[in-house]
Every structure is written in structure tokens, then in C-alpha cells.
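Certain chains of the assembly are absent from this excerpt, and the rest are unmoved.
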């Protein structure tokens, strides 16, 4: 049976201001264009305003900044950020099932593995010697954790993840299915014969601080001598690659398929959009933004926005792009001129 | 002992027209340049015509459109499409071993898991509560399926795949090793403190319709409220990323390492070549083509071909490229002219 909440209860839940009846029953959250009379919709973006008149939603959550542009017949709840409020409501309508705490009999634990309080270890999990977990950690099926790794509280590791030896995870770190953390980096020294290569040992660790998320099938290599570090609240999307010895600051976003070569240092609050690539040994300053698919081969100053390959200030790229667009129709004339001058 | 087929039997098998003796025995299929006297070769592309005289193949399959340009001493079988016919012959020479139907004793099944007819569940498989399979599904070792997922008939999930809770797979869906379907998307709302972020719950599903293929280590996130959908007969290559809420039409091809940000809508019969990236909330019309490595940041009209970054009509890009190539030798002269004019 679905959870039912009244408009009044929802307003209370999200700390919002309700205009309209407080006893309208709602059973779920749905997009504005699809919500029915027993569902709540939300308006957090200006481009959704046009869809309001046609919506059949039973009530709407609206961000404060948009509220005076919204006129609806149904109950309306205004909040600072309708997106955040919607997330909160969603958690109540779709509560996560309580974890089935315990250690499956098929789990293999090395010597000296310890945890505080509760833990959930699913079938196929293998944990190396000396691993310590905080409280309430959850490891899905077939996760492998190398010897000596340390985790904080409430870490969640998706199916088939790998966490290499000595890795450190803070509290509330989430790894999605297939993420590979603390694998050996791509480091070789010239070998004895011509073209031969010696695999460089990697003794540095991989450190993910509190509340770091890592997406499905993403890879983060451990350091050679120093550690590879990802700062607090940084979120890493699917299929991202972070090379050995990189240091990423706090609150960064790395979108899907971004690649960082080794030893690059990223400041705090940096956003790197999808498929962008950064060469090794670079520095990216706090608050910088790197556009999608950019190829960064030099340092990026704090607060700047770069794009293109090689990545340059985005404004300059736009100016050059505009010049180029104007160029092609006049090149023929220019050739004539140039030759006339010759 | 290898299977042996006569030229006559092969012609019958592929519905082709045989010119030459019908009793030449053949034991396999091989590339034109490598085939021996007891092997069949095939010619489906015009650039292979030059290699025919030197070939020692025992017989050749030729596409109808090319047949009048082929002159061989050995038996020749003409068919509408030699590539399709070769695939058919290959299946006969190399029949797939019959699946070892059954449920390995090491498999973990949640409550209410059901299937019709036969099933193959290999060791290390974990299936969540309430999952329903159609007939003849095959799950390789260490596959994990979340609660409430539904699959049609003849689905095949490669080693170590993950299928998230509530995912829907049609009939004949194939997932290669390490594919991650229905993982949580990269969705965050601004959190309570500065720079903090709240993980947005994802209650939408991931829906793969009939005959969808997903390549090795590819990732497809589930939707937030709405579903992420991949239409019938669409084929997705290795290491592709599809973000939450994307809707991909029927019969599309997404080549290796393509990335789709969230909520982008792709029509039917669209081809997206390798490493191309599409921003979020875009629309790509039916039959459009996106060149390799393109960066698409705007809508793409039906039937058009785009390339480059930002992606534009391919013809325009070619024209601009040509202008550019002609440009560099004349820039010095232009500078002189421009300054002369100043």
C-alpha cells in the first residue's frame, strides 16, 4: 500500500508555506507533465512555468524565486529550493528498505577484520586482513576489499566494487557498482632491454574523504609514493578515470568519462564537465570550470572557465569561434586579395 | 571433429545461388586472404574484390551487387548480403554449446523470485526479492540483480553484470560482462551548508526494450522520477555512458565510449559514433548521425549529420576545415594587408 501524505503534512516536512487546503491527500511525486490528481509536482526551473497550466497535479512545490509567477488552482507549497524539497518528499514516499544487517555465511574475512556496531556484508564479499570498518557500513554482493583498508561510518559499496590494499575511506563514502579504487597506477620505468619496461611498485594509498561519491565503473589509482586524494563532498560520475598521485579538493564535480592523468592537483569547488581530459602534473585553481570535452594541457587559474583543445579561457574560445564562423565565406575573397598583393 | 558442409548444403542454408560443383567439402569460414582450400570465404565489400585472384579459398560467398565483378575458379554462392550469410554459416560451423540449464547451489535467491521454463544461474549470482524472469534466461557468474527487476525471455547477462532494482528488460536483451544497468544517477540538490550536496533519490527505472544489447563495462543510470529508456533493437557498445532520464529510440547504434548526459532524448535510427558526447536535455531527431568525438550542445534535426565541437552540420564543418587549411599560408600576407589598410 502506498504511503499517503496530506498537503499540510508535506508543507511541515519541507518547512514550506502552504497556500490552499491542507488536507489534500497525495500518494507520490511525479513530473509536472505527468502528475495526477493524487500526486505532487514541483517547479524548480523557470522553463517549467509554461507547463503549469496544463498540469493535473494535486499540488505543487515551488521555489520561492518563482512563486510569484505561478498561479494554480491546486494547493501550492513554497520553499527555498523546490528541488531539495522534492528530494526530501521522495525519501518519505519511497523510504529505503531497512538494511538486512549481518554477515552472509559465504563472506570471506581475513585475519583481524573489525567493525563497530552493525555491518551488512552480502554473499561473495571478500575482505582482506586487517580491514577496519566504522559503524553501519554496507557492502553489496561480490565486493572485494584489499588488506589494511580503513573505512569510516555508513560507507556503501555497490555490487562488484574493488577497494585496493591500504585505501582510506571517510564517513558516508558511496561507491557505485564496479568502481575500482586504489588499483595500481600506470607507472613504468625504462627496463633493462630496448623498449622493455619495469612495472613501478605503488606504495601510496588512495584516500577518499567524507561524503565522496564514485560512479559506476569509475577508476581511481593509488599513488606511487604519495597518496591519491579526493576531498570531502567531491562527487565523481560514471566511468571517470583519476590517475595516480592526483589530489582533488573538496566539493568538486567530475562528470561522466572525465580523465585525469597522473599527479594533477585540483583545487576546491572545481567543476569538470563530461569527457574533459587533463594532462599530468597540472594545477587547477579553486572554483575553476572546465567545459565538456576540453583538453587541458596547462595550469588553470582559480575562478576561470576554460574550454576547447588546448583549453583556453572560454571567452577567447567563443571570440575565436565567432571569427571562424565569419571566416569561411570571405576566405575566397581573401585569397584573391592576398594574391593581388603578391 | 570439425563440422563439414558441402557447397550445395551451404547454398541451401543461406538461400543462395550456387555456380560450380555442389559437392566441395568445407570445414570452416575464413577471411579471403587466409582461407584454405577446405574453407569458405566471403566478399561483402567492394574493397575486397582486389584480393580475390590471390585467394586460395575453396568457395566464396558473394553479395549480389558485387557478383558480376567476381570471376573465380572455385564454386561461388551469390546471396543478397554475403555478410549476413557468413554469419549464418558461422553459426553452423561453430554452434554455441547448449546451455547447462539449472541453478547452481551457490546462487542466492530472494523471496518470490520466479521464472518460466528453464533458466541458467551460474555460481555467485545474487537475485533480489520479487525478480521475475521469462523463459530461457542465462545469467553468468557473479551477476547481481536488484529486487523487483523484470526480464523477458532469452535474456543473457554476462559475468559480473549488475541490474538495479526495478529494472525492466524485454526479450532477447544481452548485457556483456561488467555492464551496469539501473545504477543511481548523478543527481544532487544543493545541501544545507555552503557547497554541501544532497544525494537525490532515484525512483525512476531503467527500461531496456526487446533485443537491446549493452557492451562490456557500459553504464546506464536509472531515472530520477521518470524512467531511463532504451528502445527496441538499439545496440550500445563498450564503455558507453547513458545518464539518468535519457530516452533513446529504436534501432539506434551508440559506439564505444559515447556519453549522454541526463534527460537527453534520442529519436529512432540514430547513429552516434565513438567517443561523441551529448549534453543534457537535448533532442536528437530520427535518423540523425553524430560523428565520432563530436560534442553536441544543441538539438540535432532529424536526418542531419553533425560533427565537431560544438557540433554543427557536417558539411559546414568540412567547408570551414577546408577554409582553415587554405588559411595558414596566407595569414602572413593578410596581416600585411590588414596593417596596410590601418
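Read from first to last, the chains carry the letters A and B; within each, the first residue is number 1.
Keep in mind that, in the parts below, contacts are C-beta pairs under 8 Å (C-beta built on N, C-alpha and C of every residue); 3 or more make two chains touch, one makes a residue touch a chain.
Note that this is a predicted model, so its numbers are computed, not measured.
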*asked:* Beyond the 2 chains sitting in the coordinates, how many copies does the whole assembly comprise in total?
replied: 3
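One rule holds for everything that comes next: only the chains that are shown with their structure count from here on.
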*So, what's the distance in Å between the C-alpha centres of subunit B and subunit A?*
26
_Interface residues, subunit A side, partner subunit B - complex_ = 29-31, 34, 81, 83-84, 86-87, 90-91, 93-94, 97, 104, 106, 122-124, 140-142, 158-160, 174, 176-178, 213, 215-217, 233, 235, 237-239, 250-251, 255-257, 268-269, 274-275, 292-293, 308, 321, 324-325, 327-328, 331, 334-335, 337-338, 341-342
*Over in the complex, which subunit B residues touch subunit A? Could you list them?*
106, 108, 124, 126, 142, 144, 147, 160, 162, 164, 178, 180, 183-184, 186, 188-191, 195-201, 203, 217, 219, 221, 225-226, 239, 241, 243, 257, 259, 261, 275, 277, 279, 293, 295, 297, 309-310, 319-320, 323-324, 326-327, 330, 333-334, 336-337
